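With one protein chain withheld, the remaining protein chains of the complex are depicted in position.
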Amino acid sequence: MCRSITGNGVRDTLRVLQRHIPLTVHEVPSGTPVFDWTVPNEWNIRDAYVKNAQGERVIDFRRSNLHVMSYSVPVHRTVSLEELKAHLHTLPAQPDWIPYRTSYYKEDWGFCLSHRQLSELREGEYEVCIDATLAPGHLTYGACYLPGASAAEVLVSAHICHPSLCNDNLSAVALATFLARELRPVRQRYSYRFLFAPGTIGAITWLCLHEADVSRVQHGLVLSCVGDAGHLSYKRSRRGNAEIDRAVHHVLQHSGQAHDVEDFSPYGYDERQFCSPGFDLPVGRLSRTPGGRFPEYHTSADNLDFVRPEALADSYATCRSVFDVLEGNQTYLNRNPKGEPQLGRRGLYGAIGGQAGERVEELALLWVLSLSDGSRSLLDIAERAQMRFDTIRAAADALMAQGLLAEVAVTSRGNASAPP
Amino acid sequence: MCRSITGNGVRDTLRVLQRHIPLTVHEVPSGTPVFDWTVPNEWNIRDAYVKNAQGERVIDFRRSNLHVMSYSVPVHRTVSLEELKAHLHTLPAQPDWIPYRTSYYKEDWGFCLSHRQLSELREGEYEVCIDATLAPGHLTYGACYLPGASAAEVLVSAHICHPSLCNDNLSAVALATFLARELRPVRQRYSYRFLFAPGTIGAITWLCLHEADVSRVQHGLVLSCVGDAGHLSYKRSRRGNAEIDRAVHHVLQHSGQAHDVEDFSPYGYDERQFCSPGFDLPVGRLSRTPGGRFPEYHTSADNLDFVRPEALADSYATCRSVFDVLEGNQTYLNRNPKGEPQLGRRGLYGAIGGQAGERVEELALLWVLSLSDGSRSLLDIAERAQMRFDTIRAAADALMAQGLLAEVAVTSRGNASAPP
Partner (left out) sequence: MCRSITGNGVRDTLRVLQRHIPLTVHEVPSGTPVFDWTVPNEWNIRDAYVKNAQGERVIDFRRSNLHVMSYSVPVHRTVSLEELKAHLHTLPAQPDWIPYRTSYYKEDWGFCLSHRQLSELREGEYEVCIDATLAPGHLTYGACYLPGASAAEVLVSAHICHPSLCNDNLSAVALATFLARELRPVRQRYSYRFLFAPGTIGAITWLCLHEADVSRVQHGLVLSCVGDAGHLSYKRSRRGNAEIDRAVHHVLQHSGQAHDVEDFSPYGYDERQFCSPGFDLPVGRLSRTPGGRFPEYHTSADNLDFVRPEALADSYATCRSVFDVLEGNQTYLNRNPKGEPQLGRRGLYGAIGGQAGERVEELALLWVLSLSDGSRSLLDIAERAQMRFDTIRAAADALMAQGLLAEVAVTSRGNASAPP
């Protein structure tokens, strides 16, 4: 499927996702103004080739949809090799790979090919054909909304505009789809919104059309390049210490695996739009090797071989753990704040005293009691105690069951924020 | 003396302390509710043994009071070795040492013995006798109050519930006693309260009975394990940057000796109670090797040989230095804040100029003048200048004598807090 920022490749892709999750497909007409941008004309391509004097397709769209620069305008004529070369893109350093190139906002046409292919082209006339249309139509995106106990939302976004590239970004499209499928059966505390839209213009369009509702987004993740063999890498939201930033950091820290956490920068995927200063949403980006930092990036080598099932599974498990933190990150009040409550008579504490050390579960009880003064969430406590969130969460559950904690309604959208 | 959380062992111990300091002994009846707890029945023991078939005392309380699990209920009967073993506690990894065990809040009985002793017990019948009483009585604690110029208090607390263990916690009982004895003759700026009470229930009882007055505690130290050969170790209060935390850190930093400063955690000695969120008192804990981190902890090897006189002396000197910081940590206002005052004509500065460098005493004068804007205490200044507190204190005295500083009354309980 030859996906681009508009066109049937996107529609076909969303149809595949609809087999797995309830996905609403939205069509936005070309020409619609969206903030500083305008929804572009729709691009569709049927065929494209370069034929040599012998009539052989020396570059053939049917072999790889990367061969055509995305959004190339239609062309059909005969050109010299020299004129052709001005429209050819190769990667001399990776002579066997076809690069991926686009020209969305400047009318142009081009072919991408391996440098080896280029070196085999002989002087002569070539028939160039791009059988495409670039005309008023629609921009297409898909959204899957899973209502939870609260209208407060977790946004998960994957761009869907790249043609046959696998890590960037089919890996994230697949991951988001499976997350939605697995979260759907159980009603969560938060509502979840999964967005499958073309990069940049798709996110801007969605933000523009949903401007009034965007404040519901309390946490968000842009997923990209989540299937390669590299370790996980998180890029913080522009806020830098949003709850999502701390939740992902916590999960990665306790994963026992190598990982990176880096500060926000305004270059990257659609976190650029969600974190633009007019929105400044608490949206970070989860990747394995981030786009642009692996040689296969935006080339024909970003194919199915480059993506590993176990890496995708690890990305999936990490997202689930992050959601567990968000879902469980409540704030409590110790109802017996003066001195410790007597845990022993409630069966929460060992009966025989004097032994050195403390079980981690008992220590977690003490941390939750010590810090649950209404101003700290369980994630705050887990961070301070340097313990796993699930251990702290289990301690809070045990204390709640004994009536030792009261839940606190947190209304602010600060660090300890919970759904309204 | 067989101390426990109640009983005559505690009373006998407090009587010894009364030979050195004016100690008031308080008796709180069993059954008194104290926050989430209830003062337990009083436990007293006269004798205990396990006799073999030959009538020999194979475990004998008269040889070590550690042999009986503290708060064991009375028992006198004949049991098989197998049944007996269910009530025996040993340390297989330290086969010559008797462990220390308690069962305060679950009715049970038990004996503690060396693993070697256990291995020598042969099959057969054993006569088990614990001649103890567990009945309504009192919880006993002692307090020594030294009134100062202000009602604001420094609290010093040592637990007094352990039987024949030396570092934990006779070392701290002795240290607190000598601190009280040496501070008493000279009226201090602060009042000092020394508390000798059983662990946990004693602190909770004291907090409950003095709830209205607890806010007088402006600084506090829990002393424990202050006699072993290890270096000093300070555990911050829950607040983390209370004046006591900074004062101890400062003294240790300038001691020229190895030391540790660690953040608060809710596991440990009675700082757990003083720092519980309903009180959150500025109370830290000073130890040498903290409880639980030396192999002799809670065993018969924590005896007089384990405690070193020079270590006790160093702990004593450190506490005195900490009190000196607290006593001297006042806040001043530079009365000539525009440009430097002319120190030379006041005899505070060398007359011949041009020499490189500056004497540390002159530098201290400049630091005090530069930072005494009414918002910084002398400890703030010492920290900023990275100079010893006593050097800064002496500079302030010299400047005060010249009328260059005015004392500032600080009413808040913030970092620069002084007694009201």
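By written order: A and B. Residues from 1 in each chain.
FYI, a residue touches a chain if its C-beta (ideal position, glycine included) is under 8 Å from a C-beta of that chain, and two chains touch if they have at least 3 such contacts.
Nothing here was measured: the structure is a model prediction, and the numbers come from that model.
Shown as candidates are A:88, A:275 or A:363; the residue that touches the absent chain is A:275. Set against the missing chain, the residues A:200, A:255, A:375 or A:402 yield one that touches it, A:200. One of B:86, B:186, B:212 or B:352 touches the chain omitted from the figure, and that residue is B:352. Take chain B: the residues that touch the chain left off the picture are 334, 336-342, 344-345, 351-358, 363, 366-367, 369-373, 385. Across the interface with the omitted chain, chain A contributes residues 34-37, 69-70, 89, 99-106, 108, 110, 200, 203-204, 207-208, 211, 238, 265-267, 272-273, 275-279, 291-292, 297-298.
Methods note: only the chains that are shown with their structure count from here on.
Rounded to whole angstrom, the centroid-to-centroid distance between chain A and chain B, based on C-alpha atoms, equals 53 Å.
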